[in-house]
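The structure's right below; bear with me while I get my questions together.
Of the protein chains in this complex, all but one are displayed in their positions.
Read from first to last, the chains carry the letters A, B and C; within each, the first residue is number 1.
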Amino acid sequence: MPARVSLIWQEAPGLSGLDPAQVALAAGVELDDGGLVEAAVVTVAQERAPRGLQERLAGLPVSWLDLAAEIGGGGDAHRLARAATAVARAAGRAAKGTLPPVYAPQPAQSVLVAGAGLGALAAAWEAAALGHPVTLATPFGDAATPGADDDPQAVGLMAAQLPAQVELATECELIGLAGSAGGFSARLMGPQGESSQGFGAVFLAPPGELAPGCEIHGLNPELCVLASKLDPEDWQGPEDAWLHAAVLAGSAQAAPSYSFAAALEAALALAKRPRVQVSLFYTEARVAVPGAERLFRDCRAAGVLPMRVEPGGLEVRGGHTLAWFDPLLGEEITLEPAVAVMAEQSGAPRPAWLDNELTVKPWDLLVPENPRLAGGKTSRSGLYILGSLRGTAPGAPRRAEAAAATADMHARLTGRVVPMPAVRDQLCARCLSCVRACPHGVPQFVGFGIACSPAGCVACGICAAECPAEAIAPPGWGQPEMLAALEAALAVAPEPKMVLFACGQSGMPAASALSASGHQWPAGLVIFPLVCAGRTSQVLVTRALELGAKGVLTAGCHPGNCRSISGNLVAAAKLEMVQGMLAELGLDPEAVSFLPLASNQTRELAQAVEALAVKAEEA
Amino acid sequence: MNPAEIDTPVLIIGGGVAGLSAAVELSRRGLASTVVEREAAPGGRAGEFCCKAVAACARCGACRLGDLLAEAAARPEITLHTAALVTSAEQKDGLWTVELSPQPAGDDAPGPGAPLGERCSLTTGAVILAVGGQVFDPAGKSRFAHGRVEGVHSALELEAMLAMGAIGPGAMAPAKVAFIQCVGSRDAAGGRPWCSRVCCGYALRMARVIRHRLPETEVTFFHMDVQDYGRAWEEELPSLKEDIRFVRAMPGEVTAGEQGPRVVFAGPEGAPVSEGFDLVILSVGIGPPNGAGSLHELFGAAPDQDGFLAEEGPDGLFVAGAAAGPRSLNESITHAGLAASRAAARVGALLEAARG
Amino acid sequence: MRLNDCDPGFKHQVAAEPGGEGIRVCFGCAACSARCPVGANRPEYDPRRIIRAALLGRREEVLASPLIWLCSSCYTCGEVCPQGVRFTDVLTAIKNIAARAGHAPPSARITAELLAKQGRLLEVTEFENDKRAELGLPPVEQRPHDFQSILGLEPPPEGGEGEGA
Partner (left out) sequence: MKALLFLGCTVPVRNLNYELSARKVCQALGVELVDDPALACCGYPLKGSDQGHALVIAARALAQAKAHDLPLVALCSACAGTLAEAEHHLAHDPAAAEAVNRELEPLGLKYEPGARVNHLMRFLLSEVGLEAIQAKMSKSLEGFSFAPHYGCHYLKPAEVIGGLDDPENPQSMGQLIAATGARAVSHPRLKDCCGGGVLGADEELAGSLAGAKLAELNELGVTAMVLVCPFCNVMYEGQQKAIAKRLDTKFKVPVVYLTQILGLGLGLSPDEVGLKLNRVKPKELIKAFKE
C-alpha cells in the first residue's frame, strides 16, 4: 500500500512565482498543512532545510528535492508543468517507502601506514594528529631511515617528532590486504612472523628508490656516476687543462622536472670546481618545479654548456665518446668526458600482492590519473597510495598529498554515518556481480553471503544496477524505488516525454546551473538525478521507453573522470546494449544515448537536450 | 587566550579552488572555517576554464570547481562571505583579528555564499591565504600585439571562447592557429624567472580540443621546451606531436598581416620567417598574487624570491594554492590539504594551551 | 668537431669584457634570430650561431669570422631576449677581443686616427665654419687636443690625413 505523500514547500531561489497548491494538485500530492505526514517531498536539499523540519520528518520516507534545479526558465504554465513532473517523480519515490536503514557499524578507527620515508611519516603524523591510532610498519629498523629520494634531514626531523600514538613496527612488511574503508584486514610479516590485523584505513608509502633516469647504453660504467652519489670535491681539472664532465639529464626521452632539477644541482656543483667544463645533455629542459628555471640559468652563468639532443640522438662510441649532432652549427660534436653524471628518477617497486591478492584490476584502475582521485586516493575506498609508488615528485608535494589523503580518510571513518548498501539476503543469489562491479571494493563475499564494509560506500549504485536479483541497493534507491519514481514522473510529464538521467558529478550540476540561469527545458523532460551515471540499468532505460518516453539521454562524466572509476563506462555500455535491442526491434536506436559531460559544460548539455527534443517531436 | 574570543577557528582569504578546498579539508577534519571572497561569486579563476576532454577526460581539473562549490555549500561548518575585502589584520596573543568590509556586488550574485552585509571584524586562530596567482597580462609583452592586432588572444580568453562554443563547427573555424608559449614565464629579462608549470599542459590540451572540434584546423605550438604535466603526460605527448606542429623557437613578434596576425620566428635555416595565422594564442603564465604587496603588509606574509607567498609565514598564517607558486587546479586542491592540516594543528595547539 | 679540442675559457674571456657578461646564459631560444634584420638579409648570419660557437670555445673561428663585423647594432636582439642577453654588446666584446688579436678591419684603425686628429670623424675646416656662419650657426672647434692623449695616438702629420669617413 503506497503511502500518502505530502508536499512540504520551502521557498528557494528559482521557485518564486510558483503556487505550491497548484504544483501539488498537478503532481497528485497533498500540500502539507502542518498535520500528520506519512511520506514527504521537500522542495530544498536536506542541508538547506531548517532544523525543525528535519526533526519533524526524522524516520519518515522523504525525498529531499532540489526543485529549482529541475525547473529552469519559461512561462508560468511551463514552469508549473516542470515543477509538477519533478515533484511527481520525488513523490513516486517517497511513496514507495524505504528499506529500514541499515546503518554502518562503527568503522575501525585505526590506521596502518606501510612504508618509510617522507610520505609514510607525513601520513602517520597527520593521522595521529587527527586522533587515530596508527601502526607504522616500516621495512627498516627505525622510523628515521629515509627513502633514497628523500631529504634525510627532513625525514630525521619528522621521525623524531612522531606522536606517541604511533606504534612503530620495524622490519615489518605488508604482504596482503583485503577489505575496504572501515574494515581492512591486513597481513603483516614481521620479525615474529606473520600476523593479521584489522584497520580502518591503509596508507601505502614504500620508500623511494632511485634509478638512472636517462637511458644511455654502452657508456663505460667506470665513467658513470649517479647524480645523488656525486661528490663534486672529487673533480677538478689539472693545472693547465680542462676536465670535461657530462651531465646526462635526458637522451632517449626527457627527464621529469624534479629529476632534471637534481641534475642541475649536480651540474652547478661541478661547474664551480676549478677548470671543470660541464656539458648538460637533455632533450627538454624540464624546469616546472620551483626554482629550477633559476637553477638552470645559474648553471649556464657558471659555464655549463646546454647541449640539447634529439630523443635518441646521443650516441656512445667505443664506450667513452659521446657523439651528437648540433643543429645550429650543422655538424657533429664529440666529447670524451672524464665523468658522466646520470640524472635519476625516483620510484618504488609495486608490492607483489597488490596485483594478485588485493585487486583483480590492473594498477591503472586502482590508481588512475583521475582528477577526482588526486592526492593519494585510490579506487579502493580507504586505501591511499602515496609518494614514490604513485610516481609523484619527492619533497613538498608528498606532504601535501599525505595531508589531503589523511583528511579524506578521517572524513570516511568519522563522518556522518552513511546507511550502507542493504543486501536482502533472501534474494541474494551469491552471484558476486556486486563484488565484481563495485569500484570501491565495498561488497565482499564473507562466509556465506555478501558483507559491505562500512565506510567505503559512496552510494554510486553501480552494484544495484548490476544485481540481477534486485537484492542490493544503495540506501533507499533500489530498483523498485527507481521505477516508482520514473513511473510517477512520466505519468505527469506532458508530451513529448523525455528522460535525462543526470550524474551527480557532471550532468546534474550542469543541469542545475542551466536552470539557475533561467534555461528553458522542454516541457516534457524528466530530469532524473543519479549519484552516478553507473546507476542506470537496462531495465530503467527500457522501462522509460515503455512508459512513453520518446528519448532517453544519460549525461555522465567523461571517461577517466568518473568518481566511481567505471560508472560512466558501465552506463555507456548499457545504453549501447539498449540501442542494439532497439535496432533489432526496428526502432530508432538513437532514441537513447550517452553524453559524456563535465559539470562546467552547460552549453553541451543544453545542445544535447535540444537535439533530443527535436527528435522526440519528430517521433 | 580565551577560546570564546574566537569567531571562527580558521579564516580563509580567497574563495577559489584552493580556498574552497582548504575549507572542505578543514571540515573533513571537523573544523569550522570562514571563507572570504573578494568577488561577488566564489570560484576564482577556475570558473573561466573550459573542459578540455576530447575522447576522454584530459585531467585538467576544471570541473572540480563545481564539486567544491556544492560540497562547500552542503557542509554546515563552512561560512562563505562574498564581496568582502580584507581591510586590516592584526595578531595578538596568538590570535588574528581581521577586519572585513563589504564590496559592491551585483543584485543576484550566483553561487553559494552571501555577500558580506556590513563591516565586521573576525577573530581567528589561523589564517589561510588562498588568493591565487595572477595571470600575466599580455600587454606586458607588447611585441606579441595583444589588443593591437585582431586575432591575438590570451590563453585565458581562449578558455572562455572554447567554453562558450565560440570556436567550432557553426562558429569561428580558424584554418590555422598558433600557440606562443612562455608569455610571462621563463623570462629573466622581464623579471619572471620561473616556469609557470601549467601552460604546456593547458595549451596542448586546448589545441587538441580545437583539433577535435575542427579536424581540418592546423595548430602550431611555438615553444622552448615541453614541460611535464602529470603522470600520464609522457604517454600522451607522442600522439600530441602527431596532431600538432611543434616548432621549437621563441617567436620574435606578432605583426598585423592583411589576412590576420603573422608570427615572426626563426625558421629552420635560422633566418626570420613570417607566417600568417587566423588565431594566435598567447600562453600567459602565472605570477605572484595581485596585491601581494598589500597582503604582505597586512599579514606580514613573506614573499619568496619570485614574489609568491612563502608557504609558512608568521605564526598562524598559511598559504594555499597558486598564491605560493604556479600550480594546476589539481595541485592547488591537494596543496590546500597541507595548509588545512597545518592550520588545524595550529588551532588544536591554541585550544590545548587555553585548556592549560 | 671534438669538444675536448675547444677552449672552454673563451666564453669566460668574453664574459669578462664589458657588455660580454650575458653570453653564458644563452640557450638558443631563437627569439633574437627571429628579429635580426641582418639575419633576414644574410641567412649565414645568425646571432645564436655566433654565440653557440663562442660558448663551445671555437675561439679562432669566431675571432676571424667576417660575420662578427656585420652587426648593425640595432639592439632588437637584446630587447626580445628572455634571458636579457644583449647580443649587440656581447658581439662588441667579441669584436674588441678580435681587434686586439689583430682581426679588426682597417677602418677601425683609420677611425681612431681621425678621432685623434680631429676629435670627430668628419673634419671641420674653415670652409665648413664659414658655411655655418652664413647660416647663422656658431663655429665648431676643429681640434680638441685631448683626444690624442685619450687614444695615445699622435695625430698624423698635416697633409697626410686619412681620406675621411
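Criterion: a residue touches a chain if its C-beta (ideal position, glycine included) is under 8 Å from a C-beta of that chain, and two chains touch if they have at least 3 such contacts.
Being a predicted model, the structure only gives us computed values, none of them experimental.
> Touched by the hidden chain, which of the shown chains?
By the stated touch criterion, the chain not on view contacts B, C.
> Taking the full complex into account, find the residue in C:30, C:71 or C:90 that is in contact with the omitted chain.
Here the residue in touch with the unshown chain is C:71.
> Can you list where subunit C touches the absent chain?
Missing-chain contacts on subunit C: residues 17-19, 37-38, 41-42, 69-76, 78-79, 86, 92-93, 95-96, 99, 104-105, 107-108, 111-112, 115, 119-124, 128, 131-132, 135-141, 144, 146-147, 149-151, 165.
> Which parts of subunit B are in contact with the chain that was left out?
Touch set of subunit B with respect to the missing chain: 142-143, 148, 253, 255-256.
Keep in mind that, in the parts below, only the chains that are shown with their structure count from here on.
> Quick check: how many Å separate the C-alpha centres of subunit B and subunit C?
Those two chain centres are 46 Å apart.
> When the centre of a chain is set as the mean of its C-alpha atoms, what distance in Å lies between subunit A and subunit B?
Each chain's C-alpha centroid was found; their separation is 21 Å.
> So which bits of subunit A are touching at least two other chains?
285, 297, 328
> Return the residues of subunit B touching two or more other chains; collapse runs of consecutive numbers into ranges.
186, 188, 224, 270
> Would you pull the subunit C residues touching subunit B in the complex into a rising list?
Those residues of subunit C that touch subunit B are 25, 29-36, 39-40, 43, 46, 48-49, 80-84.
> Under the definition above, what is the set of subunit C residues touching subunit A in their complex?
Residue positions touching the partner: 1-4, 8-9, 11-12, 24-28, 46, 48-49, 52-53, 55-56, 83.
> Which residues of subunit B touch subunit C once you look at their complex with the stated criterion?
My answer: residues 143, 182, 186-190, 224, 248-253, 264-266, 269-272.
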